[in-house]
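Note that this complex is displayed minus one protein chain, with the remaining chains in position.
Think of it as A, B and C in the order they're written, each chain with its own count starting at 1.
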Amino acid sequence: MDLQAAFGTTNQIIKNAFKGITDEMQMCIQNCTLCHQVCEQTLSHCLTKGGRHLEPSHLKALIDCAQICTVSADFMSRDSSIHSSVCGACADACLACAKSCDQLADDETMKLCADVCRRCEESCRKMAGQHH
Amino acid sequence: MDLQAAFGTTNQIIKNAFKGITDEMQMCIQNCTLCHQVCEQTLSHCLTKGGRHLEPSHLKALIDCAQICTVSADFMSRDSSIHSSVCGACADACLACAKSCDQLADDETMKLCADVCRRCEESCRKMAGQHH
Amino acid sequence: MDLQAAFGTTNQIIKNAFKGITDEMQMCIQNCTLCHQVCEQTLSHCLTKGGRHLEPSHLKALIDCAQICTVSADFMSRDSSIHSSVCGACADACLACAKSCDQLADDETMKLCADVCRRCEESCRKMAGQHH
Partner (left out) sequence: MDLQAAFGTTNQIIKNAFKGITDEMQMCIQNCTLCHQVCEQTLSHCLTKGGRHLEPSHLKALIDCAQICTVSADFMSRDSSIHSSVCGACADACLACAKSCDQLADDETMKLCADVCRRCEESCRKMAGQHH
């Protein structure tokens, strides 16, 4: 199976597995999962790239965001009674990471990461019941 | 944006973010990420369902598999020098979880989870350099 | 080395490793780490025990609390700029878990878990800058 076919199957599986969850929460889970993956990958890119990409606060922002995104997705998957608190913390981490990536936005990988973080922040704010 | 469009965009983003990684490893990362999500969701289903679904060894198998799958994906994302050890442990967790889900395969959610675990196990074994 | 000696050495090591961090934050990191361990162990106890211990909302409260406690400790260890958001979410999870354990407080393991969760909640609220 090639990657494209694998992605198609994946989407179908996710839709079946998450059938008890609202569309909005499903979307937020997917945004968090994607943001986790992109932050992990961007961290790896920054470590290899060196220079300004190795600024401590930047690396910490990526590590923070990657870590809380997966937790936020898990709390929603479990339909946890306190998922909104975790989504709120996740939104804060996404915003901090997006702002940090903006500083290096002449690098396309950073620009992509900033975009993904902002998309994730937006849906987490909604799940947290916070106005943007 | 509806879910279908979101998935399309997601796949494109993942392909861009992971461009430095081989197709086989990318596929394994996606399998682990999917397996994590499905196990989390299946755990939630089992907790609600009750009865045989609440057997301790079954719940532990789901918790184990969900936890190690995300770690395995992260080690590959970082192109860690010891990713093969973690992929091997992940394959063991996937197999144990698939076998546990087989016991309840008259429930479609369990059958789906078993299938996803077996797909993940297979690709993790390859990344671990283990023969099936 | 016996367990007692090991604990003594451990405490010495932690004090050396965390020397750049305030006493209050160190204490909160230790409370979160302990709460994580106790919740994991209590979850295992509940799965074995069965009956009322298997109530979905109770198991979810333990899983939630175990997961966010370790993340809260990590954010403080990294001296993350958004650690207060995560400590706030952690305090909410600790409180929910303590209340859930209170329902089974005739079981000593549950009573211990509730106490540990409340101690952790209190220090996390302080780190979050929230009044109790």
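Keep in mind that, in the parts below, contacts are C-beta pairs under 8 Å (C-beta built on N, C-alpha and C of every residue); 3 or more make two chains touch, one makes a residue touch a chain.
This one's a predicted model, so the numbers in the text were calculated from it and none came from an experiment.
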item	value
For chain A, residues in touch with the removed chain	44, 47-48, 50, 54, 56, 59-60, 63
Positions on chain C where the hidden chain makes contact	3-4, 6-7, 10-11, 13-18, 20, 23, 26-27, 29-30, 33-34, 37-38, 40-45, 66, 70, 73-74, 77-79, 109, 112-113, 116
Chain B, residues in touch with the chain not shown (by the definition above)	57, 60-61, 63-64, 67-68, 71, 74-75, 78, 80-82, 85-86, 88-89, 92-93, 96
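Throughout what follows, only the chains that are shown with their structure count from here on.
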item	value
Superposition of chain A upon chain C: rotation angle, C-alpha, nearest 5 degrees	180
Interchain centroid distance [CA atoms averaged], chain A/chain C, Å	25
For chain B paired with chain C, centre-to-centre distance based on mean C-alpha positions, whole Å	27
In chain C, residues with contacts to at least two other chains	60, 63
